[in-house]
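The complex appears here minus one protein chain, its other protein chains still in place.
Here is chain A:
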Amino acid sequence: MQRLISSIASRLVIVVPYIWLLVFFLVPFFIVFKISLSEVAMAIPPYSPVFDLSAGWTAFKDSVSKFSWDNYIWLTQDPLYYRAYLSSLFIAGVSTVLTLLVGYPIAYGMARAPATVRPTLLMLVILPFWTSFLIRVYAWIGILKPEGLLNQFLMWAHVIDTPLNILNTNTAVFIGIVYSYLPFLVLPIYSALEKMDYSLVEAAEDLGCPPIAAFWKITFPLSLPGVIAGCFLVFIPAVGEFVIPDLLGGSQTLMIGKTLWNEFFSNRDWPVSSAVAVILLLLLVVPIVLFQRAEARAQESEK
């Protein structure tokens, strides 16, 4: 009896994430997918067909027959869309590498710090989340603008004579993304490094391995799961980022989030913007699933 209850309980626990996936991912995805096959209309809501379940089965079938792939074909006809996708992937990629370069040493330093100090350091990394994301991004406008803190400091220190033009450029977008997503990268790497057995590195050094080589041969490979998780957590939201390029970027900053915004708000074209969103999702999910599979296969072959 006891065993039966516990087996039911464990199954229930497994069901929870699936329900989560269904309710918060698959259902919204199918709603968006359905809109992407519709047509624009001047009404509430601004597309057609709209399903009316009370109208019965034939009306439902009739609505389904009106679906078309026209919006996806439209996306291939204007180079704007693929340029926006590529530019978003590029900006997110560069930002992820920069975040890793800044975040890894921080995580390493935290993991190597005395155990009594670590909780405080951890707190300090999370602390910025206590203020609104929007306010923190706005604050960067004050820092980066031509008369801002950064330029005033550099001019005071006689590093530069004329103010640097950083705000409203891609550089400002990189700074904004690195700053905003840094904790998402530091935390997984920190937790991987903290669990690591440091005596492995000592053993390598005892056997005559120089510290730098020991880092690349032992520490870095062991922290790799954290690095990969952290990079995903930065890269995926950065691709669809809208607020940071809108506030810090210039008019030449082309990102898919802005393109989507335009389709949705300026053109009131929910179907095309849904198509843009579906493609973006596929662009992100498919490579990640393939990567996960390759990882799983590699682990199995190791066994």
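What we mean here is this: a contact is a pair of C-beta atoms (placed from the backbone, for glycine too) under 8 Å apart; a residue touches a chain by one contact, two chains touch by 3 or more; residues count from 1.
One rule holds for everything that comes next: contacts and distances are computed from a predicted model.
S.K.: Report the protein name recorded by UniProt for the chain absent from the figure; options are "Phenylacetate-CoA oxygenase subunit PaaB", "NADH-quinone oxidoreductase subunit M", "Putrescine-binding periplasmic protein" or "Lipid-transfer protein".
M.R.: Cross-referencing UniProt, the chain left out corresponds to "Putrescine-binding periplasmic protein".
S.K.: Per the definition of touch given earlier, which of A:67, A:153, A:198 or A:265 contacts the omitted chain?
M.R.: Once the missing chain is taken into account, the touching residue is A:265.
S.K.: Kindly state which of the options A:13, A:43 or A:157 is in contact with the chain not pictured.
M.R.: Answer from the full complex: A:43 touches the omitted chain.
S.K.: Identify the residue among A:80, A:101 or A:127 that touches the chain left out of the display.
M.R.: Of these options, the touching residue for the absent chain is A:80.
S.K.: Using the definition of touch stated at the top, determine which of A:88, A:151, A:168 or A:219 touches the missing chain.
M.R.: A:168
S.K.: In the whole complex, what residues of chain A lie against the chain that is missing from view?
M.R.: Residues 40, 42-46, 78-80, 83-84, 145-147, 168, 250-254, 259, 262, 264-269 of chain A touch the chain absent from view.
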